[in-house]
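Selected chains only, in their assembly positions.
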Amino acid sequence: MIKVGIVGGTGYTGVELLRLLSRHPQVSLRAVTSRKEAGMPVADMYSSLRGFVDLCFSDPADQPLQDCDVVFFATPNGIAMQQAQAMLDAGIRIIDLAADFRIRDRATWEQWYGMEHAAPQLLEEAVYGLPEVNRVQIRNARLIANPGCYPTAVQLGFLPLLEAGVIDTRHLIADCKSGVSGAGRKAEVHALLAEAGDNFKAYGVPGHRHLPEIRQGLARMSGQDVGLTFTPHLLPMIRGIHATLYGRLTRDVDLQQLFEQRYADEPFVDVLPAGSHPETRSVRGANVCRLAVHRPQGGDTVVVLAVEDNLVKGAAGQAVQNMNLMFGLPETTGLELVPLLP
Amino acid sequence: MIKVGIVGGTGYTGVELLRLLSRHPQVSLRAVTSRKEAGMPVADMYSSLRGFVDLCFSDPADQPLQDCDVVFFATPNGIAMQQAQAMLDAGIRIIDLAADFRIRDRATWEQWYGMEHAAPQLLEEAVYGLPEVNRVQIRNARLIANPGCYPTAVQLGFLPLLEAGVIDTRHLIADCKSGVSGAGRKAEVHALLAEAGDNFKAYGVPGHRHLPEIRQGLARMSGQDVGLTFTPHLLPMIRGIHATLYGRLTRDVDLQQLFEQRYADEPFVDVLPAGSHPETRSVRGANVCRLAVHRPQGGDTVVVLAVEDNLVKGAAGQAVQNMNLMFGLPETTGLELVPLLP
């Protein structure tokens, strides 16, 4: 059994990790920390966990994580980087669901995240936890930077096209739509049901923090810098991301075959039949990204449609997938989840 | 033209007042105060008002309300009671959309609202602004306590039954459901879309502040104390209240006729045909309460179904209705709003 700890279990990625880990057959959940809620039963905060999680939130001061094999950080940006070196030195492996180790270039990170990086020496060691790209490195990693929710969908959607070199990389467009759980469980007016419900809008069009992360990933795939316009929008629903991706084809190719072959062996990427329109509910609660690829009217524009549950394949599920790889388990262990539909 | 001011225009009852008053043919909107947002154009906060409201939020310190004929308080509880006496002394009439003057008994108010009343001398003068009950007094009032959203629907639903004395007043039940805008525009976790969306629950079952207000109103109608169980619930939508009311019939009566006759001359109460089920969307954005009365299987239980838009007939619309009465205008002036459906 893998001894697991969670730092910051009160947010949405935290409760989602608890949902998945509490039923994982190879996991022994040791501690969930929260400075504010220390002593409170976890299931008192999330009644969905009654009967599944018996732990109380631990005070970090009590060092409840020191015997863990792996610790998940389900914290705001800037926390994991302060604790990572000491944990690694103590032999604890780390999966950070926040952004601290996602950007290889320190200056870029500090510019977009507006703070000084507390552990720049770990940036090179950290492995970007997108198994479809970095499976081998993940297996041997001590420190995983779990990808952002938008970046997962966008990268998986562009991956076959960029690896095959069939689109113009200077003018990619990612028009993305996300449910509100992606913004976390923070008391903010704009995220109230009375504000975000029955409403739709773009946000962060001048620049969103996931932009450099996506650009870094796409550049690795294509072997060169890419030009990307990334437009996130807020959906009046809780879970789900839909990425609509546009690229200009530079040569003729069987797109359906390209996608099916690239993902033939991937357990958590599902290429739909030609002509499909994936819907977010088809992945609700499950660790899968479903894709469809279109070439409208046979023109030179390729349109990729990608859906994922932002809290699962876009966060906690992918984190568990990474843990499985790190500990030599079958990659799907604990992740054979049937989406909840309707 | 009536010179109108609003204290606290940043919340939902505030923006709703602005929607109604900006198109009211007899109103000149003079000032909307907000300490925090002073100087900011109102339409910068609510883009729906672009082109309709040109005012900036005023600093209360600048005394922008002193020339007003009437001032609406769209503030949290406990604000109006601090300013009311001085305004009244200056000849300004007041319509308080909060709860400060709704409860006649000071001790009851202080118990339920958890603070000392700052203007107990005004409690007797204040007129409870439910026109269907107090129309004459409203016409002559200087100070209106605008009813709460739940109390409006519950009182209008029970009114014909209590006035006619046909139900057992000891065991009334009001099972009420409200959209989230009733909780105001406060940054609180439980009101996030990710918490309150796709969800339904009761709250405040042990005791809700609208209970004494409703009980006071029902007691006046029936001429005696009433026993009431009031259960509010939170709907995963923004606007709308549905009250489902239960009473035991003490004598046989034509319920449909009773309701139709009682409300025959009321411009803003609509009794639906026998057998109807009013829906909240049928009043969305409009100043109307629609009612249906049932007697399931011909038994001795009467079931009244009442819907209203909590921000209109349950708040801002009723406040404007009261203003019309106070200033001798036709009661429907500026309130001939067609509900937005679908």
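When the chains are written out, they are named A and B in that same order, and each has its own residue count from 1.
Here, a residue touches a chain if its C-beta (ideal position, glycine included) is under 8 Å from a C-beta of that chain, and two chains touch if they have at least 3 such contacts.
Quick caveat: nothing in here was measured; it's all calculated off a predicted structure.
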Given 2 placed chains, full-complex copy number: 4
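Everything that follows uses one rule, which is that only the chains that are shown with their structure count from here on.
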Subunit A onto subunit B, rotation angle from CA fit, given as a multiple of 5 degrees: 180
Inter-centroid spacing, subunit B versus subunit A (mean Cα positions, whole Å): 45
Contact footprint of subunit A on subunit B as seen in their complex: 12, 179-181, 183, 185-189, 191-198, 236-238
